[in-house]
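Shown here: the complex without one of its protein chains, the others still in place.
Naming follows writing order (A, B and C), and every chain is counted from residue 1.
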Amino acid sequence: MEEPGTPLVAMSRVSKAYGGTLACDHVDFTVRRGEVHALLGENGAGKSTLMRILSGDVTGHRGTVEIDGEPVVFGGPADAQRHGIAMIPQELDLVPGLSIADNIFLGREPHTKAGTLARQKTHRATRELLARTGIALDPKRAVGELRTGEQQLVAIAKALALDARVLIMDEPTSALTGAEVERMAEVIGELRDAGVGIVYISHRLEEIGRIADRATVLRNGRVAAGFTARDLTVEQVTEAMLGRPVQALFRVKHGKTGGELLRLDDFALRPRRHRPGRREPDGISLTVRAGEIVGLGGLLGSGRTELLETLFGAGTPGQWRGRVCLAGREIRPRSPRHAVKLGLALVPEDRRIAGLALDHSVRANTVLSVVDRLATAGLLTRRRENETVAEVLRELNVKGALADPAGTLSGGNQQKIVLGRALLTEPELLLLDEPTRGVDVGAKAEIYQLLAAAAARGIGVLLASSEPAELVGLCDRVVVLHEGRGGQELDTHDAGEAELLAAAMGGAATRGIR
Amino acid sequence: GTTHENSGQGASTSAPACKGKDGKYTIGVSQANLGEPYRKQMDDDIARAAKQYPQFTVEFADAQQDNAKQVADVENFLTRRIDLLVISPNEATPLTAVVKKAYDKGIPVLVLDRKVDGDAYTQWIGADNVDIGRQAGQYLADEILPRGGKIAEIRGLAGSTPAKERQDGFAKGIEGRGIDIVTTVDADWLREKAQQQADAIFKAHPEIQAVYAQNDPMAEGAYLAAKAAGLDQKVKFLGIDGLPIPPGGIKAVEAGRLAATFVYPTGGREAVASAKSILLDCARPPKTQLLPTQLVTRANAAEVYAKANR
Amino acid sequence: MTATEFLPGRVANALFRFQSLFGLVLVLAAAIAFSPSHDGFPDFLTSDNLFNVVRAISEIGIIAVGMTFVILIGGIDLSVGAVLGLAAVGSAVLLVDDGLGVLPAVLVVLAAGLVFGLLQGIASAVFGIQAFIVTLAGLQVARGLARIWSGGQGVQISYGDGPGEAPVAFSLLGERTFNGLVPIPAVIFAVVAVAAIAFLRTSAFARHVYAIGGNEKAARLSGVAVTRVKVLVYGLSGLLAALAGIIHAGQLNQGSPNDGSGYELDAIAAVVIGGTALSGGRGSVSGTVAGALLLGVLNNILALTGVDPNVQLLIKGLVIVAAAGLQRLRPVS
Partner (left out) sequence: MTATEFLPGRVANALFRFQSLFGLVLVLAAAIAFSPSHDGFPDFLTSDNLFNVVRAISEIGIIAVGMTFVILIGGIDLSVGAVLGLAAVGSAVLLVDDGLGVLPAVLVVLAAGLVFGLLQGIASAVFGIQAFIVTLAGLQVARGLARIWSGGQGVQISYGDGPGEAPVAFSLLGERTFNGLVPIPAVIFAVVAVAAIAFLRTSAFARHVYAIGGNEKAARLSGVAVTRVKVLVYGLSGLLAALAGIIHAGQLNQGSPNDGSGYELDAIAAVVIGGTALSGGRGSVSGTVAGALLLGVLNNILALTGVDPNVQLLIKGLVIVAAAGLQRLRPVS
């Protein structure tokens, strides 16, 4: 499949600086027709920046970009799209208020002869596009009500709609579970055969070998290595990414756990007002012991997030059924504040929507949960604050200064801040929703160690994840949810990813994937 | 309010103020607001009258209906050491202190239209709102509804002094004449508001025979509403102010839209005249100069208008 | 974050439109109940009165339509009331003093309003100055211009074909039509509203408006000309304010520089009561029309019943909050 002639895209000696940081530093990068080129690197390596330059989103860079050997300069995304370049941005940028169809054709709305919008046409086209990505959704539904995973598929459909010659996918699978990833791989295959050049960014290294033809690794904005993806091992890439090998990504499970901390008996929520697109808990039983890490598995939309949100007092208001006990006492958090008082902490699913004030400093974001405690007579001293935060940054080994706006940190480091803030409240029970979404393998390893340490300190952890490897590698037990109901429970000492996927699918197969 | 043993009195015997015929003088005019035609007219009258005296330069300030701003306006005039202050207070009490301050500094102060408390000013020039209200009432009772009847009253801005005085006076005027005010609404002196209010009035009380509006713009607004309701011939409209300008009440009476209006003189010309006698002639004008009002009907409208613009 | 972010778009919108209508229905019911009546028939329901209501709101309504667009993109326009005054003065001066014909005069005034709006749009969209402050300043500028242009006094419009008289055609704006029933301003308002509703439903431009209000970055990444759309929207708002000003002049037979003050707040109230979120991205002109009608009916019935003016203020305030409260399902700005 090596093909002579000029490559489809040739970026040479591209550099981009943000203030002090060199996001990209003399990067050479090419994409050929009909190939999938994986772009790898730790958080903050410059992957997104490089691709946002190619897609016209970021400007003011140095170096040259050539399409079919023709040098081009893009004023904005529209320019790039005219040259057949489409990008699925990392932070899914969709308009919540608009329908799926409107989102997909935003900026390029098909007209009738009368000059009005051609509804039927767009809806038909939308259905076809969604079908290609493997979901069936009503084109008229508002995107805001979709699950993050579904939104990701819509974003993919939106990119497909451009019939691009170059398709850039920035962590398209970060919110998808096994099944959807499979489907994605097929779509990518079709596109590749159609001669499209694809750039594929992901932190799920195990996908790479299956999906990509070539891989380029960035480190600190520079090209660190190139592989042909076929003969690529996770260890190799990891080492290339981090500059050092990662020993033991996952934790060793000692199995020593304390007494029962959290217990759900046939727990269900009757929402006061039904929120479409929500899969509220509907009969879930599980337990978490002190010092134990319990995973929540399941397909897209199986109700993991809702369970965690509800337990934390942040879910849909409504009636509780069944029992929820913390350390033997029955609890019913009225609000997140109440939940925190009870000794719970939540790391929400979408750090940009629910986790951080992006243009506030790392300091402000980190101490937020404990300013009350730090204060004496309601007043804080900067010193007290700085010491606290500095300690967190040190422990979690965050790359970023106290005063940097959180928005300028890389995904992994942002995630660590949210986690650090949760740990500051010294919770008994830690609720984690997709804690490593978009986090690089190095940071992942560190986060896993943090969680292991937390567990070792006797904290109970309930962790929802869409990444089978994570569930199996990190958790003592995994509870698989289907449509808000507690399903099978797997002991990860003997069960592996295969069983997990089977359990999830099996449960779904009986009811059909929604 | 408090009456001051006015220390300023001596000072204001125009000793420092008067530099005689060949002096140069800056006159500061502090106007309560420029939103009401009447007050804009006052400024214009002053400006026009002052043209005759090359010695005078007049500067205007607009307090935008804000007592505090008007205090600041006067303070600023003091900073700039004006030779004479003409002020038409937004309200009496709030301006009293600062006017006294100016007066005590030896600056002659001419207070127009609305008095300040006490007597720390050189001269007050104005008409009597209560009296005008009373005259309006009497005219209505005598000429328009001699056998009594039902009317509506449209008030100016609630909480403003003239609105109250013109209401009280009117009440006196119609006392015991069998005239029944079936409804009273506020229209903030504005034609647009009056039109909308009157729309509703004519609906709720089609039997109404006359409308007393506390100023001409509101009377005109009510007239437009009546016209829309086809009642413009049946209902009679009374206004107040009678400004001698095209959009003013006199023209409206001449055109037959209003039955009558009552000239509420701005005192602009008189103020300049007093300024002349104080500054140029070193004379000492009387403490108060009460301006006569005048009834304007279709009969005399044209001539009143001409006279006012002569 | 509130529940409705999760209602399917159509249902939600239907529900909202119902909501804003709901408030209107309540107020209407109250109006009929409390209206004084002659020979058993409530004054409120007489055709004359109903047309008074719509005439009274047509100016606010027309402004509110433009305001809806502005608020949909997450902006705000405080200058509309002053622009109305400026346009009223402009029409009067051009017709009377400068002796222009009706059509040229109207076109000049509309153009002026458009340009004024575009300039504000440029200041806020291109130079990134907060719309609130830009249009607050715009308010003062327009007011100042109006006073200077008019010489500070209202410019009286008398009709005829002599010098200093306006063409009789213009007086139509003060008249009623359809055998003396419907006031012309109401007709114009209806036309504007219907056009805007259709436009918002069917045009691509409207999609861009919603997109900018919903997620500006996403709109930009999708190739929407964000800046241009914003500028045009402010232009539209200025244009409609000018149109309302022309009607205002026709209604009152004069252009007075101080007219229209405070209209911006009524217009915004109508938009919000109509269920448009000040945070942008969600809302409809139909809701705004309902909101404007609600305000009009409220003013009318309070005047009909002759409640004490000060008490009227209280009642109005509380009703407005209550009406807006019916919108609480939608995202809070």
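Going forward, a contact is a pair of C-beta atoms (placed from the backbone, for glycine too) under 8 Å apart; a residue touches a chain by one contact, two chains touch by 3 or more.
This is a predicted model, so every value here is computed, not measured.
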- By the document's definition of touch, the residue of B:D62, B:D83, B:D104 or B:D241 touching the omitted chain is B:D62
- Of B:A158, B:A171 or B:L231, the residue touching the omitted chain is B:A158
- Query: Which one, A:A131, A:A357 or A:A453, makes contact with the chain that was left out?
  - Reply: A:A357
- Which of A:R62, A:K256 or A:R337 sits in contact with the chain that's absent? A:R337
- Query: Of C:L94, C:V272 or C:A290, which residue touches the hidden chain?
  - Reply: C:V272
- Message: If the hidden chain were put back, which residues of chain B would touch it?
- Response: 1-2, 34, 59-62, 64-68, 71-73, 75-76, 78-81, 91-94, 96-97, 117, 157-161, 164
- Task: Considering the whole complex rather than only what is displayed, give the residues of chain A touching the chain that is not shown.
- Result: 18-19, 312, 314, 335-337, 339-341, 346, 348, 353-361, 363-365, 367-369, 371-372, 374-375, 378-381, 401, 403-405, 407-408, 421, 425
- Extract the touching residues of chain C with respect to the undisplayed chain. 1-2, 74, 78, 123-124, 127-134, 136-141, 143-145, 147-148, 152, 217, 265, 268-269, 272-273, 277-278, 310-314, 316-318, 320-321, 324-325, 327-328, 332-333
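Keep in mind that, in the parts below, only the chains that are shown with their structure count from here on.
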- In angstrom, rounded to a whole number, how far apart do the mean CA points of chain A and chain C lie? 45
- Query: So what's the Cα centroid distance for chain A and chain B, whole Å?
  - Reply: 72
- Between chain B and chain C, centroid-to-centroid distance (C-alpha), Å: 34
- For chain A, what residues touch not just one other chain but two or more? none
- Touching at least 2 other chains, the residues of chain C are none
